[in-house]
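The complex appears here without one of its protein chains, the remainder shown in place.
Moving on to chain A:
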């Protein structure tokens, strides 16, 4: 048993989740594969969205996977960093927009 919560080598074992629940695991991977296929969005655009979400979700496996995926698709460092800023902006925006709720409450209680 690992003494750390995250081991980079575990990413390679992701597919093994089907071993303990084959049907659900297979359905997930089928869905996952379909989502990332070329569609109304290009696979490259989807890769950048995934990279941004990987950061907002703070998933180290996903960050490793989509940093590499981006490189494979010719995505530049600048594009990757901009995508992460989009995620960061939404995260901080999501925090700050709740400030309106705080203001509403304070105004109601103490206006």
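Definition applied: a contact is a pair of C-beta atoms (placed from the backbone, for glycine too) under 8 Å apart; a residue touches a chain by one contact, two chains touch by 3 or more; residues count from 1.
Here is the rule we use: contacts and distances are computed from a predicted model.
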The complex's invisible chain, by UniProt name, from "Ion-translocating oxidoreductase complex subunit D", "Arsenosugar biosynthesis radical SAM protein ArsS", "ABC transporter permease" or "Substrate-binding domain-containing protein": "Arsenosugar biosynthesis radical SAM protein ArsS"
Option touching the unshown chain, where A:12, A:27 or A:85 are the choices: A:12
Contact partner of the left-out chain, one of A:43, A:88 or A:106: A:43
Contact footprint on chain A, counting only the chain that is left out: 12, 38, 42-44, 68, 71-74, 76-77
